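Just one protein chain is left out here, and the rest sit where they should.
Showing subunit A:
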Amino acid sequence: MIALVTGLLAFSGALLMLIAAVGLLRMPDFYMRMQAAAKAGTLGILLIVAATGITLGSLSALLHAFLASLFFLLTTPIAAHLLGRAAYLSGIRPMVLEDELAGRYHPATHELRSNNAPAASTPGSDRIEETPA
């Protein structure tokens, strides 16, 4: 019974990580690839950690699994967020009709401006000269 439960946990986790890899390969845009890899990959690795902890079964293994899942839950979104910010600042445009973030993001102080100021500056390196609000 426990073997069936852990097997199903590991199988669904591996399936989610396969979905993450397929999304990483097939999505047309860097940001879509990033969100596919981050979200599906996180849930997949959490399920695999749970399967391993339950399979090993001892208290030490369960504590290891708990700490590892806490670690993954903390670090994977942070890594994806940092990479997305770095990619946006390095000039990779998202595949959207209108870039709502253009001109509102200060690259040095990482402050957002939400007023309706004219966001006329072209995206790229010249946004650095803008003053924060």
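One rule holds in what follows: contacts are C-beta pairs under 8 Å (C-beta built on N, C-alpha and C of every residue); 3 or more make two chains touch, one makes a residue touch a chain; residues count from 1.
Keep in mind that, in the parts below, contacts and distances are computed from a predicted model.
Visitor: As a check of understanding, state which of "Iron complex transport system permease protein", "pH regulation protein F", "DMSO reductase" or "Anti-sigma factor antagonist" is the UniProt name of the chain not shown.
Guide: "pH regulation protein F"
Visitor: Contacts of subunit A with the missing chain: which residues?
Guide: 3-4, 6-8, 10-11, 13-15, 17-18, 20-22, 24-25, 30, 33-34, 37-38, 41, 44-45, 48-49, 51-52, 55-56, 58-61, 64-65, 67-68, 71-72, 75-76, 78-80, 82-83, 85-87, 89-92, 107-108, 125, 128
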